[in-house]
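For this depiction, one protein chain was excluded, whereas all remaining protein chains were kept in their positions.
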């Protein structure tokens, strides 16, 4: 049986101004998976994330962590926030301290850990994000990419089971995006569940185990990437694009260059391998 | 002879903290073209743009508009800013007025135009960006995509000859990106020179007439997209990626699926057409 | 007699404007080392209770709404950044807004005293405007006298049903004037004239700084009205 670490059951939420509301969301995030949430600006992705961490409380419905409905009392909330960390979109709204070292120590200290353990966790988080050298630099002298890493270390130091990233690659150039994505893969290999929202369909297609498509506060599609992006009407109606690899695969198949009935290739390399295999078979 | 509307000649500029500096930039932007500037974060793209508009003054070298060196006196600066508009990266820092109408009229009013003309220009700009319906809405309550359009209309209403877009598609979902790019094409068809910076190599490859690659405050490559992206070492050394279309084309050619010596296809459709033509020829 | 005063003022004004013009940045901060030790201590002791009461009142409010701490932090940063902006002054010179009136109206005078002392400390250390030994005196004029006058004027005028923009304008402008007169008074106390004593000295300092401070008060008043107009819309 599948083990779900985070679930939303019939979650409804309304902001006073009406934007980013949730209209009956049902989602289950499987433990240890890489999940990408797609959806246009204002579809409610960030609002949903704030629910997973107990910052927002649904007006209707429930959030479940490890199968247990979240209880909005002090102690249980702390427990939830310890286990579900959110890295916010803009590091400038997340970082509150001018000292990188103090910034990262905030979370573990709030967990009430002894000092030695806090120091050890802060060091580990800085190492994992490759910012050990920035320890004595003030936050305001860091580049955007460096601030992004600090904001990730902020959460890593709390050692949550689930880490949620809100638009982690927006405003990063391709090289930095790649480095950040490598951090995510590493975290996932260590057994953490990683959830992220993005606009980049190519990235989501290649990276994710499971894709959730949101639109106007509702889940309009869910499934493995190979399935989601073949649903013509889903892709069209939600302002998504088909990933380039899928497009190319379908075209090559249509033209008869690829005959096999193997599953959709997930990476450029897999597609090229498929082509090469075909070629060899033909010869 | 080619007519250059914007030129940078030996431009050097240094920020106190050293980032985003320019180290002897030579660039010439041809009138009426679509130019994409590529480069990693901090390569100096935005700094260069602020020079084109006279916000920053080079410590060495010259900026030329229509062949004339820019003079940093009040009247000439006004003239330059009237003709070279910049749409900044983050609409949240560009919009400052209470209502959309006020916001867009800010530029033309500062140009000292008579009221009727201001009204007419604001209406035209709102129409071109498809935001006529938002006229009386306060800017703070718009969605990100709407704000982006307002920030474009801001500049259109000044009717500049050159429009510069700093990372126009960052944070936009694919559908909105496409719509924004359509606006750019329309502007270009009306004879305006369009310059943009982006991290999206696929977009730059398909859209631009001319590509400029910047790295650490210098121009390290320049030319038509089909040429630039075939330069292996340039692409590798600057942290760029090869556009997917180029990658695919080369792979298909290597595998012998494409034989022709036709120029590189610029769009997905052109690549597919090439494949289809090949197929027909083979049969 | 009045005419006489006019001449003297004109002379002192020339003296002031000669050195201060065109960018008198932070004329209303008494510089490091300018006050004798005695007066540094006296003004610090006078100011301290306001800070303590301010901290105490903030602490009480924070325990009810923990997000207030972030709001005050951002408000303090806003005040600092605002004071670094160049304000086109009505007299043609350039000065800087203080945001004292705005802060007092929005957050109350005691909270403003706490934010004020921090902002002044940062201005001393990051920009070398003001100083450490003069922190007490500067805090009293900028973050106690200014906000309390602003707040008092605002509440008073509101009571009489004065239109909001006049309340705001008067609160900000008179708050600035209160700061300027307090600083002049502080300098006069520390450096009384050989003849005429504190009062003559006060007149001297007030006249010198009037050149820049009167237009600044009007500019600040106008700016605060503009800002409040936008804020009331939201």
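Labels for the chains are A, B and C, by order of writing; each one numbers its residues from 1.
One rule holds for everything that comes next: contacts are C-beta pairs under 8 Å (C-beta built on N, C-alpha and C of every residue); 3 or more make two chains touch, one makes a residue touch a chain.
Keep in mind that, in the parts below, contacts and distances are computed from a predicted model.
For the omitted chain of this complex, the UniProt record lists the protein as "Cobalt ABC transporter, inner membrane subunit CbiQ", which is one of "L-arabinose transport system permease protein AraQ", "Cobalt ABC transporter, inner membrane subunit CbiQ", "Heme exporter protein B" or "NADH-quinone oxidoreductase subunit H". Across the entire complex, contacts from the unshown chain go to A, B, C.
Interface note for the absent chain: among C:75, C:104, C:153 or C:181, the touching residue is C:75. Of C:131, C:146, C:175 or C:215, it is C:131 that touches the chain left out of the display. Of the options B:23, B:76, B:97 or B:179, the residue whose C-beta touches the omitted chain is B:97.
Residues 16-17, 50, 53, 55, 74, 78, 81-82, 85-86, 88, 90, 92-97, 106-107, 110-111, 140, 154-155, 158 of chain B touch the missing chain (whole complex, contact as defined above). Contact residues of chain C toward the unshown chain are 3-4, 7-8, 11-12, 15-16, 19-20, 24, 26-27, 29, 31-34, 36-38, 40, 55, 58-59, 62-63, 66-67, 69-78, 80-82, 84-85, 87-88, 92, 97, 102, 114-115, 118-119, 121-122, 124-129, 131-133, 187, 191, 193-196, 200, 203-205, 208, 219, 222-223, 226-227, 229-231, 234. Interface residues of chain A facing the missing partner chain: 50, 53, 55, 74, 78, 81-82, 85-86, 88, 90, 92-99, 101-103, 105-107, 109-111, 115, 118-119, 122, 136-141, 154-155, 158.
Rule of thumb we're sticking to: only the chains that are shown with their structure count from here on.
Under the stated contact rule, the graph of chain-to-chain touches is a line, running from one end chain to the other without closing. With chains reduced to the mean position of their C-alpha atoms, the one farthest from chain A is C.
Rounded to a whole number, the gap between the C-alpha centres of chain B and chain C is 46 angstrom.
Our note on geometry: chain A versus chain B, Cα centroid distance of 30 Å, whole angstroms. Spacing of chain A relative to chain C, judged by their CA centroids, is 48 angstrom. Within the complex formed with chain B, the residues of chain C that make contact are 230, 233-234. Note for the complex: chain A touches chain B at residues 17, 19, 39-42, 141, 143-145, 167, 170-176, 199, 201-202, 239-241, 244-245, 247-248, 251-252, 255-257, 268, 272, 275-276, 279. Contacts from chain B toward chain C in the complex involve residues 98, 138, 140.
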